[in-house]
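Missing here: one protein chain of the complex. Every other protein chain is in place.
Labels for the chains are A, B and C, by order of writing; each one numbers its residues from 1.
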Amino acid sequence: MLAAMGILSLACAGIGLVPVLMAKPLDRVVSTLSGTEQVLPSLDNLVNLSWLTVLAIPLLVVGFILWKWAAATPRGKEQPTWGCGYLAPNARMQYTASSFADGLVQGMGWVLWPKIQGGRVRGFFPFPRRFQSHVPDPVLDRVADPGLNGAAFLLSGLRFLQAGHMSIYLMYILLTLLVLLIWMVV
Amino acid sequence: MSKYAFLPIVSGQSLPLSDIQESSLEDFRKAIIQGVHDGLRLVCFCADAELRLFAILAEDAAKQLRIGWTKLAQASFPSITPHCVQANLFEREIAEQFGILPQGHPWFKPMRFHASWAEGRDAWGRTTSPSPAVMDFFTVGGEEVHEVAVGPVHAGVIEPGHFRFQCHGETVLHLEIALGFQHRGIERALVGGPNILSLKHAETVSGDATIAHVWTYCRILEGLAGVRVPSRSEWVRGVALELERMANHVGDLGALAGDVGFLPTASFCGRIRGDWLNLTAAVCGSRLGRDWLKPGGLGFDLEPDLAKQLLPRMAKAWADTRDAIELLWGAASVMNRFEAAGHVDEAQAREIGLVGVAARACGIALDVRKDHPSGPYIDHPIEVSHAESGNVHSRAWVRWLELVESHRFLLEALEGLALAPGDPAPPPLPSLAPSSLCVALTEGWRGEVLHMAVTDSEGRFSRYKIVDPSFHNWFGVALAMRGEQISDFPICNKSFNLSYCGHDL
Amino acid sequence: MIHILLSRLRQGHRTIPYPGSLPALPERLRGRPIVDVSKCANISGANAIKDGCQLCVEVCPTEAINLREGAPQIDLGRCLFCPECEAVCPPGAIHYSGEHRLAARNREDLKVEGGAEYRLAKALDAELMRVFGRSLKLRVVSAGGCNGCEVDVNVLQTITWDLGRFGISYVASPRHADGLLICGPVTVNMEEALRITYDAIPAPKLVIAVGACAISGGPFYKQSEQLGGAASVVPVDLFIPGCPPHPLTILDGLLRLLGKLGTSA
Partner (left out) sequence: MPESHLVHISHVLLHLLTALLLPPLIPGLINKVKALMAGRSGPPVLQLYYDLAKLSRKQAVFSRTTTWVFLMGPVGTVAVGLVAAMLVPFGHLHAPCGFQGDVILFAYLFGLARFLTVLSALDTGSSFEGMGAAREVTFAALAEPALFLGFAALAKSTGSLSLSTMLAHTGPLFRFSGPLVLVLAGWAIVYMAENSRIPVDDPNTHLELTMIHEVMVLDHSGRPFALVLYGASLKLLVLGALLVGPILPRNAGPLLDWLAFYLALGVLAAGVGFAESIMARFRMTKVPQFLVAGVLATAFAFLLMLV
């Protein structure tokens, strides 16, 4: 898993840093697929890709110099992350992934309809609670799944047609042929 | 005979302990639960080293307090908190200070994280000294929730405290507050007093509310010593208290503007607050009013000449204040922010016993200056300012209304003082009544400041209890954040602007 | 918008021209106390009290006054600048001046004696000055005081004092800071947090203790709940006495440290 991700990210970095190398082969793929010489403007011409490469070098050089300069800073003793001087920080004080996404989830709430449980604390001396939120996939969970389930439910009503007797199936074929014949004549 | 077993008493009154009949534990609990159920407020509930429990209920409508006490047979009693939320912190304090266990307390956690005062008796059975703010916090379980732990060292120039948010994304599911970092032992230090340090300790309960606490402390001593303060001196004390209110409210409104990034009011108010502080400094040499008040009278008088000098300076400061704060109400972008955050409803506010600006912003017209008046407020009543919505805007608006009212009071007082000749320096205070109890309330700029002292057979404090308004109100901050955006916490917190040191003592 | 511009016109430019000229200080401001040994009843012949006079020592709430060779020596690190000693002294040997300059680099320099010159804070050495001369970011840590010092530390950011124009500002993260500004006596409960914050600041770093609490424990010096000042936890480079110090006193200390005021007393 990690190796595959690593290879992909390396490829991304490669395309990002030296896009010139990728432009020609990509153009060839496009022209082969489309069958003609030039359907789309050549990627090579649209963006002056060699510039990107030229700029990537100073970016890396500047980055390297700054890195050296910043890393060469005299270092004091390592300390815990600043936590307002509190004595007993714990693991629950790390920001969570769900919280990280919450801003966008709330913002897109009209599409995503997040399901939230246990968010409200009531009473002066409340009992410990659990908070749980879940964002169903709007396409899969909200359209595709219910849609297919609904279809399955409706269609299951037609189950009786599947009697399992060869003769009845033959009759279906005959009826179909008849219908087609009538339709052709009309 | 009233339906409450507790003895009526007024703010500033001292009486021998023997005059207050001891209740049985059962009656004591009943009186508190029934009283709070009927709309009285639990304003003080504490223990002392002899396992006595004292409770004071405020019957605001009748302008009086009700006091009762009981002596425990052992170091535990059935918790009142399940029936009366206002007892929550008081009971945890009692447990922490004297190792007395409130059995069945639903939220039994330390509140200041110090070792028990009672040798070898700890309510949690701890043997080592506790680590601050290290406790079992309320958690909302689930892998998606993250906790945000803020403090003790906060971003701004703010006192230390620990805030634990249960969050999902930007939404706060729950906030729990753990304080105690400022605990420096003031109540313990006052036992055995008054001595030469006691006045300084009263001044430093909460530095920004120096006058409110010192005045209350002075009234305790004056009550116990049976001294009456000349009315002119009381006027001057009123000036001190209202100047303190002016400076802090102006500062708070500026800071609220700053927290929403509204530069004009933030910049102007920051400076104008200094003008009000400097008016205080003109009288006593200290911008916070240190050494201005003294038991029995004043440390520094506000002579007629000085009063005349202060009037034009105050007029200038007031003109600037109006100008700067009116910008706030005119800025739609600010109003949007203020109205959106930090809501506490009136029922909640009553149940948890909010006081001061925070309570008045929820529509509870509660003000010690009107409900338990003393000194200049008896003859020159103030009008209680309040708002209805219980959000950040209401708390800001109440501050503004109070500024207007305090300015009116100051103008009247300074004009009066400019004509009245000064009082002679107060004579040294006679010794305090032995085996007595005195309680005094003052409406500081944050809200109700309560001090209660019990003296021993030699007239020394055997117990000195301080209840800063912050003690009641921190719970309000936590409630106001439920379901809110975490990015609104700073303005929400600032709109309460509670004292950490006043809570931690 | 028009209202805002009009307001700006009315409010005007309000940054004080300090250090070019001194702002008006309250007349009753209790600045640096002055001990006039010649008037002291414990020493001089004319006023001498037979068994020796200890009144100032006795009324001082924080034991800031000691008798050295008979004459009072006031430790400004402990002094709360209350009027007790001045009021009690029969011949008026102790007197508060309006002098706001109080900051010192060493704890020992905070002692006021009759005749001796007060050693004000010296600037940083050349090496540190090269680093911090034009840019000093401070992390303020409130460690158990009464929030009085915080009030006046905060005030320096307002338009009147405008700390930023000297290249000094307060920052949120200790990683971004060049020093700690500590208020409060350092409670037991804040000790570890203070240490964590100090360690989180990259070297070279400065520590500034503001107020009597941060220098000596202030009015809480007898309490076991506190540690008696910042120096008990971290090395302190600048002491600014007061309870709380006037903003001008704090500003004077900071500017002195950065060599922006010269060395004259």
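Quick note on the criterion: contacts are C-beta pairs under 8 Å (C-beta built on N, C-alpha and C of every residue); 3 or more make two chains touch, one makes a residue touch a chain.
Here the structure is a predicted model, which is why all the values come from computation and not from measurement.
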Displayed partners of the chain not shown (whole complex): A, B, C
Residue in contact with the excluded chain [from B:G258, B:G422 or B:G447]: B:G258
Contact residue for the chain not shown (choose from B:R337, B:R350, B:R399 or B:R482): B:R337
Residue touching the undisplayed chain, where the options are A:L10, A:V62 or A:L148: A:V62
Positions on subunit B contacted by the hidden chain, ascending: 146-150, 155-156, 169-170, 257-264, 267-268, 271, 331, 333-334, 336-337, 340-341, 485-490
Residues belonging to subunit C that touch the chain removed from view: 1, 4, 8, 11-15, 130-132, 134-135, 137, 159, 162, 164-165, 167, 169-173, 175-176, 178, 199-204
Residues in subunit A touching the chain absent from view: 46-48, 51-52, 54-55, 58-59, 62-63, 66-67, 69-84, 93-95, 99-104, 107
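One rule holds for everything that comes next: only the chains that are shown with their structure count from here on.
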Subunit A-subunit C separation of Cα centroids, rounded to whole Å: 61
Approximate Å spacing (C-alpha centroids) for the pair subunit A, subunit B: 55
Whole-Å gap between the CA centroids of subunit B and subunit C: 28
For subunit A, residues contacting two or more additional chains: 85-87
Sites on subunit B at which at least two other chains make contact: 131-132, 152-153, 160
Subunit C residues within the subunit B interface of the complex: 3-4, 7-8, 10-11, 14, 26-30, 59-62, 80-84, 139-155, 157-160, 170, 172-174, 184-185, 187-190, 192-193, 196-197, 218-220, 222-226, 243-244, 246-247
Interfacial residue positions of subunit B with respect to subunit C in the complex: 112-114, 129, 131-132, 152-153, 155-160, 180-186, 188-189, 196-197, 199-201, 203-208, 210, 264, 267-268, 270-271, 273-274, 277-278, 281-288, 290-291, 299-300, 320, 323-324, 326-327, 330, 499-501
Complex contact set, residues of subunit A against subunit C: 76-77, 79-80, 82, 85-87
